[in-house]
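Notes follow the structure.
Shown here is a partial selection of chains from the complex, left in place.
A and B are the chain letters, set down in written order, and residue numbers restart from 1 in every chain.
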Amino acid sequence: MKLEPLADRVVLKQLVAEETTKSGIVLPGQSKEKPQQAEVVAVGPGGVVDGKEVTMNVSVGDKVIYSKYAGTEVELDDEEYIIVKQNDILAVIR
Amino acid sequence: MKLEPLADRVVLKQLVAEETTKSGIVLPGQSKEKPQQAEVVAVGPGGVVDGKEVTMNVSVGDKVIYSKYAGTEVELDDEEYIIVKQNDILAVIR
């Protein structure tokens, strides 16, 4: 089974925070809107969303920082995913 | 009797969550806005909705993950349905 996001939505798989690694990303957990590191698993087609043309700028495999605020957690085949709108993705990590 | 949704609305029939199946979708119930799995029963015509052109991208029979937040429950002929706007459907499960 596979999740095909609609419109400007993106399916993310949260990466385990490597808190002990010096060069890893450590995300502070005290803020209400928690930013998080994740890998892009599926990307919606974009197009006209809520009357506005949206171009998708992330690709499957990208590691991203996203704002968890508007995301929705889903569990499929014992794997947990997060579905966000592309606008909730803040940056790509290269 | 049959429900014909208006505008960008979609009629869904909630699928029974197979919580014991390993490969099934298990949805966490602790979040306020509960995502849910459902099957599309009827699809509105789309068109200009609230001044914006909406194209319908789901079809009858699609299994979808939707956000229950804005949905409305209706009971017709002893069957329960949920009417949502297409924008409340997050992803299709293939």
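In this section, contacts are C-beta pairs under 8 Å (C-beta built on N, C-alpha and C of every residue); 3 or more make two chains touch, one makes a residue touch a chain.
Quick caveat: nothing in here was measured; it's all calculated off a predicted structure.
Asks: In total, how many copies belong to the whole complex of which 2 are placed?
Replies: 7
One rule holds for everything that comes next: only the chains that are shown with their structure count from here on.
Asks: Through what angle, between 0 and 180°, must chain A be rotated so its C-alpha atoms fit those of chain B, rounded to a multiple of 5?
Replies: Rotation angle between the two copies comes out at 50 degrees.
Asks: CA centre of chain A versus CA centre of chain B: separation in Å?
Replies: Chain centroid spacing, chain A to chain B, equals 22 Å.
Asks: Which residues of chain A touch chain B in the complex?
Replies: Touching chain B from chain A are residues 1-7, 9, 11, 42, 47-48, 50-51, 72-78, 83.
Asks: Of all residues in chain B, which touch chain A in the complex?
Replies: On the chain B side, the touching residues are 22-23, 25-28, 31, 33, 35, 51-53, 55, 57-58, 65, 67, 86-87, 89-94.
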